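Questions regarding the structure given below will be posed in turn.
Only one protein chain is missing; all other protein chains are in place.
Take a look at chain A:
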C-alpha cells in the first residue's frame, strides 16, 4: 500500500466509519461558513473607503499611510509628492499594469523588473478590505509577486469601488474564478517582533506602505 492509502485507511479506521456522503459534508461546511458572518468584527458606520483609510493609519496597522486622488491621471504627481516627502530619487519599478503603464511617467527613471535592492515600487492593488486595512494582489502577467516584497517603499493605488468590507467579501468577489499562483493579502509594512517582542518595521519586505485611493477609477 502507498503512504496515501495507509494514511486514508488509518483515518477511516480511527474515525470508525466508512467514507461519508459528499453532499452532506458540503451542506454542513456551507452552514459553518455562513455562520462566520454573524460573529465577524463590525465596521465603523462611514463609507468603505473611509473605513479602509481609517484602519490603515490606525495603531492596528504597521508602517502605513494613505492619500486620495480624483483620477488615475494624477498618479505620477502623487508619486512625485511621495518621493519629495521622503527624499527619494525619481526612480522606481512600475507594475506592468496597463492602467499604470499608459500614464505619463516622463519625470521618472523606470525599471521594467524589480531589483533586489529596489527603493521604490509602484503598483495597483486588485482589491482592498476595510475590515483589516488589507490590499489584495494576484500574481499574473501584469503583476509580479516580488514587486510587493523587495522594495523599501511600496506605493499601492486602489480604486474606490474595489474596496470591500470584510475578508469574506474578497472570497465572494473571486468565487468561481481560477485562483492565481499567488494571492497576497498585504496589511501594512513588513515587521518583526522576534527580538524581545519589540515591534520593528522593514524586516524583509517594505518598511513603508502607502495606499492611494483613486476616487474615479478608470477613464
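Going forward, contacts are C-beta pairs under 8 Å (C-beta built on N, C-alpha and C of every residue); 3 or more make two chains touch, one makes a residue touch a chain; residues count from 1.
The rule we apply is simple: contacts and distances are computed from a predicted model.
**Q** Quick one: the chain not pictured, UniProt calls it what, "Acetolactate synthase", "L-lactate dehydrogenase complex protein LldF", "ABC transporter ATP-binding protein" or "Electron transfer flavoprotein subunit alpha/FixB family protein"?
**A** "L-lactate dehydrogenase complex protein LldF"
**Q** Determine and list the chain A residues touching the chain excluded from the picture.
**A** Residues of chain A in contact with the hidden chain: 2-4, 6-8, 10-16, 19-20, 22, 25, 28-29, 32-33, 35-36, 38-42, 60, 62, 96, 113, 116-117, 131-132, 134, 139-141, 143-146, 148-150, 167-168, 170-171, 179-198, 200, 202-206.
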